Structures are given as structure tokens and as C-alpha cells.
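What you see is the complex with one protein chain gone and the rest in place.
All chains are identified by letter, namely A and B, in their written order; residue positions are counted from 1 within each chain.
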Amino acid sequence: MKQALVVARKDLLVEFRARLLLVRVIPFALLVLVLFAVALDSEPLILRAASGLVWLTMLFSTLLLVQRTYDVETQDAALEVLLTSAVEPVNVFFGKLFAAFVQLLVLSVLLVFGAIVLYGATVSGSNVVLLVTIVVSAAWGLASVGTLYGAVVANMNGRDSLLALLALPVLAPLLIGASRATEAAFGSQTIDTASGWAWVALLAVFAVVFSAAGAAAFGALMEPEA
Amino acid sequence: MVSRSTGTTTTRVIGIAAIAVLAWVVVSAFFITPADFQQGESVRIMYAHVPAAWIAYLAFITTGITSGISLARRHRTLGFDRVAGASAEVGVLFMGLALITGSLWGRLTWGTFWQWDPRLTTTLFLFVTYVGYLAVRNIDGDPHRRAKRSAILALLAVLEIPLVHFSVVLWRSLHQEASVLNPDGDVRLDDMMLFTLFSGVVGFTLVFVWMVIHRQRLATLRDLQQGVGLDAAIAARRNEGAAIAGGGQ
Partner (left out) sequence: MDDIGFILASWLITLGSIGVLAFVTLRRARQLAEHVPDEAKPWL
């Protein structure tokens, strides 16, 4: 646990120094939000699509972020050094997961605000609790899938496009769940708050399943070649 | 004289049987079975579509199981890994065929090529998932590393599918839209139609077995050609031969 926090702190420190989130991922994500609005070109349509667009943007931003984390790691074989030191692979996994989670959390909060400002989405009273739960569980799910599949493709040629091909189908349940739940939180006509919570349950299951799978698989994936 | 093929008597028998059964299925599907009372002639697509979908699922189950075995045996031999890969290749082909024939059939019966119903959507994600799996397999590198990586991916896919399916079912049920026509449900099958369908499944299963055997041997050749484990394989063979010769004395 302590080791995991050390790894997370290291990842966040590297991130903070490089300011990648700030100078590249956040502007990219906001740009996508704006471009969606331009492409759809109809205010009622944008409002209706708002939740889906937020989470679609999150999916793409996750890919960007995860690639970056592993690029930093694989340069100079930093990850191998980390793993040959006394750090347990499970702790490396959870450390990286936690670092990605923090960044994705920041990004999704920004995007939700973006949807409120740019798309005119509204969140009233008790739906704030729902929205916070969605953002936390979806960010954790994104971080776990991203960290796991990033490890699968680390060190491979053409890993950027491979990561998208592998991770996006896996993230489909998360996209569906988070979009529908956020739609409920934005006070949609078609989905009530209760269904919104049902979707949050799916998001939580998703996050737990892929955290566990990642913890189980990470050691084997990172094992040095025999 | 170097043997130039991956065929053996077994595969030739399976191959000929597959061709014979498929020939019968085609004849029966077009000329013997009646048109459906409701769907008319379009029901003839079913004899290709349903077996293709069935084989695709069989192939992905095979990939899952052999990947699990390969991982459990810590990839001491690459046999299970190659079967997993070969099976996924054949599975992707048949899943693609099921999607194409299904959408053609859907155009005739529903009037649209695609419906976002749970089964179709899950199938589509399944297809993309295994395309990704094959993409990872096709990257050159140490076969043992490939075996481990792809076995983990295959098991993750097994984990992913129920989640995708469940979320899509939930998605479609919360949106109250017109229920989709069930392509199998509203066909009333007589004995001949059922028998043809069954023959189709048998024929495609034979094709699947033939294809997996050949592609698995092809994968072996590919690994050997890259020089991986070639010496070891020959040494093992020689020892075997020596042991047999020694035992005979």
C-alpha cells in the first residue's frame, strides 16, 4: 500500500513537472467538446448528446494519457528498474492506476463543467451526489482499464493504435453506463435518477472487475523475458 | 525429400467430409427446403448465417479455454497458444461472415441492415475485441512473450464479454423503443429445414476443425522458420527416434 502510494506520487510528480495534462490533454479535451458542438450544430441536439460527448471525450483523453505514462516508463527501461527493485508488481499497478485516476478525475470534472458552460446542461440539487459518484467510479474504471491495457501494449511496435483498438471495445460498457447515468444527472426526460443509480452500480462493478484483473495480470505482463 | 504440406490423412478426410457436407447444405438450402411462410425466400440465408455465428462462438470459447491452459502450463510448449491463435483467426472470419450475412438478411426481413439490439451489438464488440487480439498476436517477437501476452488478452476478453452484454441489454431495455424482430423466433422450421440447419452446423464445424489444424501447423512453421526452438525441436525428435531404436534392441 505504501509502495503503491510512492509509485503514484512518482507518476504524479513526473506528470506535474512535464505539465502534459495541463498543456496537452486538457486543451485537447476541451477542443473536442467545442468541435462536437460545431459538428452537431443544433442546441437541443447538443444538450441531448452532452453526456455522451463528455464520456466519449474522456475515453480518447484516457488513451492519450496512458500512452504518455508508459512512454515515460519505457524510455530508459525505467519500469524494469522499478520492478527489479523491491517494489511488488501489484503495487506498481495500483500506484500507476491511482496516478491516472487523479488526473482523469481532474479532467472529467473539467469536462462536466465544460458541458454545463458550453452545452447548457444543468445539474439540480440531489443530482450533484449522483454526478460525483459517476465521475469517481467512471474515472477509476477508465484508469484501471487504461493502466492494464497500457501494460499489455508497452514495448510493442505501433502501440498507440493498438491501445485504441484493444481498450475501446473493453470501455464500451463504461461509456454506455457513464453516459446514461450522466444523462440522468443532467435531468433528462428519458432516464430517471433511479436508473441513473442502476448505471452507477454497473460502473462500480466495472471498476472493481478491471482493478482486480489488472492486479492479477500486471505481474505476468511485466515479467522480464525468460 | 522434404514434405511440402501441412496436410495429413486426418486433415484430408476432414476436408473432403467438409466439402461433401457443405455441398449437400447448399443444394438443400436452395432447392429442397421450402420458403418460409412469412419470410419467403430470404430464409435461405439462415442456413449460412446461423452456423457461421455458432462456429464463431465455438472458436472464441476454444480460444478462451486453450489460452487458460497455456497460461496455467506457463507456456512450456507453445501448442495451446498456437491453437488459441488459429481458433481466433477462424473465429474472426466466421464472426465477420455472420455479421455480413446477418445484415443482408436483416435488410430483407427488417428493412434495415443494422439494428442496435443487444445480441447484434454484443457480437460487434466481440468481433472488434478479437480483431485487436489478432493484431497483438501478429506483432513479431519472442513467441513465449507473445503466448503470455495473448493468453492474458484472451482471458480479459472472456471477462469483458459478459460486461458488454449486460450493459447493452440494460441500455436497450431502459430505452423503451419498438422491440426488434427476433430473426430466429419468427421462422417456423419444418423437419427438412431443421435438418439442413443441423447439416450446416456440422459442415462448418468440419471446416473449423480443418482450418484450425492447418493454421496451427502454419503457426508452428512460422515460429520454426524464425529459428525459434528449431534446434530444440530437432533434438527432441532425434532423442525420440534414438529412444525407439534403443528400445527395439
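Convention: a contact is a pair of C-beta atoms (placed from the backbone, for glycine too) under 8 Å apart; a residue touches a chain by one contact, two chains touch by 3 or more.
These figures come from a predicted structure and were not determined experimentally.
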item	value
Displayed partners of the chain not shown (whole complex)	B
Contacting the left-out chain in the complete assembly, out of B:Ile69, B:Ile100, B:Ala135 or B:Val202	B:Ile100
Residue of B:His49, B:Arg119, B:Arg137 or B:His165 in touch with the missing chain, whole complex considered	B:His49
From B:Arg73, B:His144 or B:Arg217, residue that would touch the chain that is not displayed	B:Arg217
Touch list for chain B against the chain that is not drawn	2-8, 22, 26, 29, 40-42, 44-45, 48-49, 52, 90, 93, 96-97, 100-101, 104-105, 107-108, 207, 210-211, 214-215, 217-218, 220-222, 224-225, 230, 233-234, 237-238
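One rule holds in what follows: only the chains that are shown with their structure count from here on.
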item	value
Centroid distance [mean C-alpha coordinates] between chain B and chain A, Å	33
In the complex with chain A, residue positions of chain B that touch it	71, 125, 128-129, 131-133, 135-136, 139, 141-142, 144-145, 148-149, 152-153, 155-156, 159-160, 163-164, 166-168, 170-171, 174-175
For the chain A and chain B complex, residues of the former touching the latter	148, 152-153, 156-158, 162, 165-166, 168-170, 172-173, 176-177, 180, 190-191, 195, 198-199, 202, 205-206, 209-210, 213, 217, 220-221, 223, 225-226
